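Yeah, one chain of the complex is gone here, protein chain that is, but the others are all in their spots.
Let's turn to subunit A:
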Amino acid sequence: MNEVLVIVGRLSESFILNCKLFILTLLFALPLGMIIAFGSMSRFYPLRWLVRTFVWVIRGTPLMLQLIIIFFGPGLLNMPFSWPSGESGRFVAATVAFVINYACYFSEIYRGGIESIPVGQYEAGQVLGMTKTQIFFHVTLLQVIKRIVPPIGNEVITLVKDTSLARIIANKEIIMMAGEYSNKGLIWPLFATGIYFLVFVGGLTILLNWVEKKLGYFRV
């Protein structure tokens, strides 16, 4: 019994890394995605082409591969830059890879949301003498948010589970921790990790439903 408590304690501890990675990724990728989205809609053609190519590369290659390249790349290519040594360096590298990857996915969702707003909404704002900024913040933004909550929610839920990929560069997250026990012949901790993810995603689902309901007072 005592052993079970110890294992649950260690699993919970390692799950904190998953949670930290999750929160930091959202914190940086949500705004960065907006910048990438504006880049991919730019009327300056070279910029648009560059951004869209970048998004294609990031979305077109596995996140696991991106983690490896971002972590080992600087050393292998003899770049003057290197990650801090030890645990913190591995975590920072993982966060950077996740932020870039998720920002690209978010940017496409933003772009779709912004482009789905009927042009009549902009024109109605224009003929009423609003500036472009006023139209964005007072007319279109909330409509865009309402439209993108479901697809963003989908990505956010995927992110929860993707955080396990950080183990590929030796971040001691929950599944890696459970793996250490299964190597010793103890299999149940591996199954137990599923409960952590289920509970976390359950909480998120409730939150996302609440947001959707809050925005249900109008139709777009």
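The rule we apply is simple: contacts are C-beta pairs under 8 Å (C-beta built on N, C-alpha and C of every residue); 3 or more make two chains touch, one makes a residue touch a chain; residues count from 1.
Simple rule for what comes next: contacts and distances are computed from a predicted model.
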The complex's invisible chain, by UniProt name, from "Thiazole synthase", "Amino acid ABC transporter ATP-binding protein (PAAT family)", "Sodium/proline symporter" or "Amidohydrolase family protein": "Amino acid ABC transporter ATP-binding protein (PAAT family)"
Among A:41, A:64, A:92 or A:139, the residue in touch with the chain that has been omitted: A:139
Touching residue (missing chain; options A:42, A:121 or A:182): A:121
Hidden-chain contact residue, picked from the options A:34, A:68 or A:130: A:130
Sites on subunit A contacted by the missing partner chain, in the whole complex: 118, 120-121, 123-131, 134, 138-139, 142-143, 146, 217-220
